[in-house]
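Beneath this line is the structure, given in structure tokens, with notes to follow.
Only a single protein chain was left out; the remaining protein chains are all shown in position.
Per-chain residue numbering starts at 1, and chain names A, B and C are given in the order in which the chains are listed.
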Amino acid sequence: MSKPMTVVLGVIGSDCHSVGNTILNVFFTEQGFKVVNLGVMVSQEEYIAAAIETGAEAILVSSLYGHGEIDCAGLREKCIEQGLDDIILYVGGNLVVGKTDYSLVEEKFKKMGYNRVFSPEFPLEDMAELLRQDIRKRRQERENKD
Amino acid sequence: MSKPMTVVLGVIGSDCHSVGNTILNVFFTEQGFKVVNLGVMVSQEEYIAAAIETGAEAILVSSLYGHGEIDCAGLREKCIEQGLDDIILYVGGNLVVGKTDYSLVEEKFKKMGYNRVFSPEFPLEDMAELLRQDIRKRRQERENKD
Amino acid sequence: MGDYKLSEQEFNKIRNEVLQTWPTGAEVDFDEAVEYQKAIPENKNFAKVLWKAHKNGVTLLQPRAGVALIKDHIELLQYLESEGEADLLPTTIDAYTRLNKYENAADGVEKSLAAKTSLLNGFPAVNHGVKGCRIVTESLKVPVQIRHGTPDARLLAEISLAGGFTSFEGGGISYNVPYAKKVPIQKSIDDWKYVDRLVGAYEERGISINREPFGPLTGTLVPPCISHVVGIIEGILALRQGVKSLTLGYGQGGNLLQDVVALKALKEVANYYFKKEGFEDYELTTVFHQWMGGFPADEAKAFAVISWGTAAGVMAGADKIIVKTPHEARGIPTKEANAQGIKCSKQVANLLQGQNILLGGRYQEEFDLLKREISDLMDKIYELGDGDIEKGTVAAFEAGTLDVPFAPSIYNNGKILPMRDNEGLIRIYNKGSLALSDEVMEYHKARLEERANYERRKVSFQMVTDDIYAISKGRLIGRTK
Partner (left out) sequence: MGDYKLSEQEFNKIRNEVLQTWPTGAEVDFDEAVEYQKAIPENKNFAKVLWKAHKNGVTLLQPRAGVALIKDHIELLQYLESEGEADLLPTTIDAYTRLNKYENAADGVEKSLAAKTSLLNGFPAVNHGVKGCRIVTESLKVPVQIRHGTPDARLLAEISLAGGFTSFEGGGISYNVPYAKKVPIQKSIDDWKYVDRLVGAYEERGISINREPFGPLTGTLVPPCISHVVGIIEGILALRQGVKSLTLGYGQGGNLLQDVVALKALKEVANYYFKKEGFEDYELTTVFHQWMGGFPADEAKAFAVISWGTAAGVMAGADKIIVKTPHEARGIPTKEANAQGIKCSKQVANLLQGQNILLGGRYQEEFDLLKREISDLMDKIYELGDGDIEKGTVAAFEAGTLDVPFAPSIYNNGKILPMRDNEGLIRIYNKGSLALSDEVMEYHKARLEERANYERRKVSFQMVTDDIYAISKGRLIGRTK
């Protein structure tokens, strides 16, 4: 059996929406991931510290309350600063203020350095599969480098 | 007191919607018009015959069921044929198939020779006032001609 | 029970004439049609799907929809089936076909082809013929019903049933009085006897075809006792010709107590009269129509009326609900608007399904009153017909002891005036010659006086007008401002 996939989970900024986080925590655990759940109201620093401490391969950021644009900016840069250059960054939820065409949202957050951007309805099973693939790819790329 | 204003009322074509017609009949009568109500399913010929017989000054056509475009075309021409050149033609209701911008509907029916075109919500009191004005104007024009 | 069945000989004589009234009539071959119907799977048979839902206590949703051209019509229905999540589908017939003006319908088809949009307010099934109908029904996964408003629907029934439709709406009263001006009651009853016999003939060959009298009538403040009596009569007339799957309808009034009472009573009372007439072997289901009168033009408000209609229908325990759309006040809906109406209804129905809501308060009182009103009206019909319901019905319309409000037919007395009471229940203000006993009328009067006092005005025709506009202007009761 291969090394378990460790992921850091949390809701960013001043966001208190805890229901989706509860479900994601249970879901990823059931799917066989090792989940480090930071709960709600997580700062960028907390994500990074947890990722370093646990050797996580991905950070899964939620933002529901509308301030996602402000709160999520700069996380990629901070990761790089801290040596997490190639860590996988996923983000999902109600990412911007107001009902907005998903492709615009995706573009915005991809520019910020997130690898994948998810709308609230994206099927969780499919997402977990993508995550496994992305982690495997990253592991291979790292091996190739070595 | 001036001569009573006689109007012919009816729902055109194969249209069975009788509720609005019942209300318009009561309403115009209360407003002091002499109403010749032909009810529902009225042919163009019936309107014209009734108008000639009663010396009506206006014909008020309703169409609710969506076939208004087909049913209402040609009434102005028939009126002219029968010597009712300057009779006032009003039309109102759900005049075309489908929810349509009112200005498009108005244009269509004005082209067909209707003097005024009414949406279902047009306030009846205002419409009665317009009708009185139009009839007075017509009377004056006729006097001027004499 | 006497044998009122149309004889085979008579039926065939009429059939020969009917099939010749328009060229597509020649496409009908009954024996072939029976074989064709036999091959239709159970889950596409209207009668069977509806009965299954009835037994499971599920409420099905059905839109209205129909456009001029076959291709567009299929696209529309497929959209309502997939995107709209419709449980049952309709094919709504255009107004020319309803009046047997097939030339006008043909003209409408041509103009629609030219205009690249439907200029007809429905699907002209007769013009499209058996072949056209089959293309439609074969393109769909759920059962499809013909919905129309046709006093003489004999050719339409022949063509559409041979065309694979498995349910047929209408009846000799409900598709005459609200829809026609100059058709005698006896004439439409006779023509619908033919339709019912045709359905009976399919039933005798093992094919279930659902029949649904049109409950809402003029859709405008119709007191439940009147529409119920019409439904019961049409039910009896249909059963007499061998119909087995019968759906009785009721159009929402708007007051929840009245609506729940009405639908529950409809089943009980209909079964009583059907048994009384000697029928045992039939499947009775019910349909609840979302508000059939004038709608608000604002779409958010229309959604509210649609939702409340669904809620009332599910609480009343309807087997099927006919769904309106946010475009109702304006015109034939686009397919998107039509789907929105179903989706909204589906969400409400799913929220309520299984909640088993029971009303308290004046429930039993209103239930007993409605049963009393119906028996008043039915007694008179039996009396006028010397015990025969058909003869009695014709006489009752002539005498005005049965009378439909706001109807266009000159064979309808047109004297009764309904009005809402202070809680919004539809009562009768002027009974005309309606055969309601004094006791019943005193109760109605008392409830209306209650409202008049509350509004500090006299009971008057103005109140009727106010009530007709009320829902479209955003309220149930037409109060003074």
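Descriptive notes on the structure:
As a convention for this text, a residue touches a chain if its C-beta (ideal position, glycine included) is under 8 Å from a C-beta of that chain, and two chains touch if they have at least 3 such contacts.
On a predicted model such as this, the values are computed, not experimentally measured, just so you know.
Displayed chains that the missing chain touches over the full complex: A, C (touch as defined at the top). Considering the whole complex, the residue from C:Asn12, C:Asn43, C:Asn350 or C:Asn453 that touches the absent chain is C:Asn350. Listed residues C:Trp308, C:Tyr429 or C:Tyr443: the one in touch with the omitted chain is C:Trp308. For the chain left out of this panel, the touching residue among C:Phe30, C:Tyr363, C:Tyr382 or C:Tyr469 is C:Tyr363.
One chain of the complex is left out; on subunit C, the residues touching it are 254-257, 296, 298-301, 303-308, 310-311, 326, 339-341, 343-348, 350-361, 363, 422-424, 471, 474-477. For subunit A, the residues touching the absent chain in the complete assembly are 13-16, 18-19, 22-23, 26, 39-41, 65-67, 69-70, 94, 96-100, 120-121.
As a convention for this text, only the chains that are shown with their structure count from here on.
In terms of which chains touch, the assembly is arranged in some other way, matching none of the line, ring, star or all-to-all patterns. Remark: subunit B and subunit C have CA centroids separated by 32 Å (rounded to whole angstrom).
Taking each chain's centre as the mean of its C-alpha atoms, subunit A lies 55 Å from subunit C. If you average the Cα atoms of subunit A and of subunit B, the two centres end up 67 Å apart.
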